[in-house]
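Here it is, the structure, as structure tokens.
Apart from one protein chain that is not included, each protein chain of the complex appears where it belongs.
Residue numbering begins at 1 within each chain, and the chains themselves are lettered A, B and C in the order written.
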């Protein structure tokens, strides 16, 4: 593995790829998945201006069987054809199974894996976290993206721990989702030279984190407005921050709906409301699997209104 | 399924059964597992005075593959021979997989299943929790034990939600681990007539929760001092609370060691320190699997001292 | 000061005395205050079966000037006439001012003082807490009741700290309000021999904490149904726990209203909803002072209904 290359690839919109199901949520709709991957690449999510992450949380990984997770990786990597880096989500409660997924990913030729700490309990010791990543690191020859996910764990990975982890041979990136602004800044300052720091707190915190030295940002929007996400990245790199603000402003009505739904129902439903937006734009993402539940009609209508008003419907109609 | 019978069986020490590994932690030591189940039954963990739970958190379920979890259920149920109720731990992030495990458990003839809410995020909506248990309930004809686990989830399942859940046809018991004394009392008062309430906050809270109306208590100690745990139950039922206090006092030196280790390292290591106690008493529980790590020598020595002083070593030598 | 006597006096219903205002909340209604103190004594809140606490949180201490707090102590102690122990609430952000209040209390002949740790920040170091109580202890010759108040501070005072504090010469009691059942039990076990442990988690946790060794319980109900509170204590001492449960059941409709109001509005309003109940029973407690706000009509009506149904209105009409 070429570490430098991997690190440089980790930039731009890092899209957590939706997993489309059939209408009953029983099987993966592979055809739609391929179509979606192609759509993103065709609209700019490409090497050095974007990354695809199959098997992330917003990608429903926690309701997939291991077999399905592997199948998902396979399809995305096949369809990516080396035109865009693929980093597979390999979160699991068990280090062994995380490694099993990682090795499979390596075999089929992906670029890297992304993993949270093992997450069964709300808190987990630094030592266990370290050993977890160390074991993965020793078993694969791929780039590893750490994932600090404060929605899953009370452990907001400390700077000291991150430093230790960043010395593992193939830890080359971090998705940093901390809501804490002091911590985020510290991550950039301390680790920014060694590994790629990807902002995981949402487009709301752009272009501010680009100003600090962020290389890219995690996004679910990239699934349906990939071009806009690439634009955010390019304008940010060129210091056209006002332009970035303008683009992000178009996301606001949807952000409000997402925020309200997650607040009214629960954080675990966040992936579904994103998917519902895509569905309203014509994507065939299908039904849900428990514990993910259907979105009430009220929210579907709010979404419909919003995507008409902010031009996303038109955008998708023109590009897909 | 005979609901009344299941409910009545849910009492006494409810032992979260250790999963013995080989020395490298690679495979389950089935011979030792059978021996341990037999040991517990022979020492009083029997129908109407105890329950066995394979596949719980302290049983390392989160580092087992699905195949191993099923194998574990099979061995325990075979060895139990109907002499003790078997309730299988079927926690998973995915409702489908929880159901898959539950159906398997039903096929091989266990008495019930125990499940936490789906646990990927720290918080999960009441609606998703309800739908999760409802789906399990519809797919199996076994008793279901709810598990309110505040170490895994910020959701301390509310009385209202528990009431709703208790109306599902085969929800017949709850392992209530809330540390909150007002909540615990409310659970007994509100649900005690409908379902069996099992105290999940540890022996420290006995005999107090028996005084309130608890039917039994979750225990890891039952793996190595089953007779003492049965005695706690019997004395509590006979209102010999001073006797109960006396027995529990013998656990204190070990409790202190466990508390300190979990505090020093992390809550996810709790099962290992229990296992280490059993190892010091001659049980062959083998190595660890990440994210579970080895116990330092210091703690091993502390444990050795403690089990000699409190007579547990002698107890096991005499009974096993 | 006679330490043994003070410790023995700390038992039964420990009533946080309401501070009656005029209708605009401008000045203390001293006449009503005297009447209320007399009412409680006449109905059994007396030496060895109750305690009065002027200046507690439910007594609006945080909206009183220091002059008013002192005046309050003076009136209560005058009216108590040695028939009931008086323990003054002396919470403050400043240790000096806590001591000023404590010395004043000593001069006018009260029995003791009750103090939380200094409370400006949500968290405060153990060292600062220890020095705070030590300084108070050195300056007065009165009994001191510690107050572990987890609604004010994130510090749930640890067993180690409480042990250290209990060695200060006149620390003789604790109001323990932790919601944690393991902690509460530990407090009784570790400190119960040295100091009087008063249950501060509400009548909901009775008779359970009496069963564990509690000496008394904090109550706001004692202001308006003093006799019932004394009865709870006496029946608990005689192990008539079913009788205790019966009495407490009468409180339930009011508890539900209080719970809902505090949940809907905020914890700082808890004193007001208690006062409103007393007002509906004929007590002249007057208006509010910010940040305490008026109770909406809806809740007033709910209260009115409840006190008619559970017989509290009749109780007060017959006894006052």
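General remarks:
We adopt the following convention: contacts are C-beta pairs under 8 Å (C-beta built on N, C-alpha and C of every residue); 3 or more make two chains touch, one makes a residue touch a chain.
All values reported here derive from a predicted model rather than from experimental measurement.
One chain is not displayed; in the complete assembly it touches the shown chains A, C. Residue in contact with the omitted chain (choice from A:181, A:260 or A:309): A:181.
Which of C:78, C:131 or C:256 touches the hidden chain is settled by the complete complex: it is C:131. One of C:3, C:23, C:93 or C:238 touches the chain omitted from the figure, and that residue is C:93.
Mapped onto chain C, contacts with the missing chain fall at residues 57, 62-65, 93-97, 117-129, 131-132, 135, 151-154, 265-269, 289-293. With the whole complex as reference, residues 179-186, 201-202, 204-205, 208, 211-212 of chain A touch the missing chain.
In the analysis below, only the chains that are shown with their structure count from here on.
Between the two copies, chain A and chain B, the Cα superposition rotates by 180°, quoted to the nearest 5. Taking each chain's centre as the average of its CA atoms, chain B and chain C sit 39 Å apart.
Taking the mean of the C-alpha atoms as each chain's centre, chain A and chain C sit 52 Å apart. Shown for chain C are the residues in touch with two or more other chains, of which there are none.
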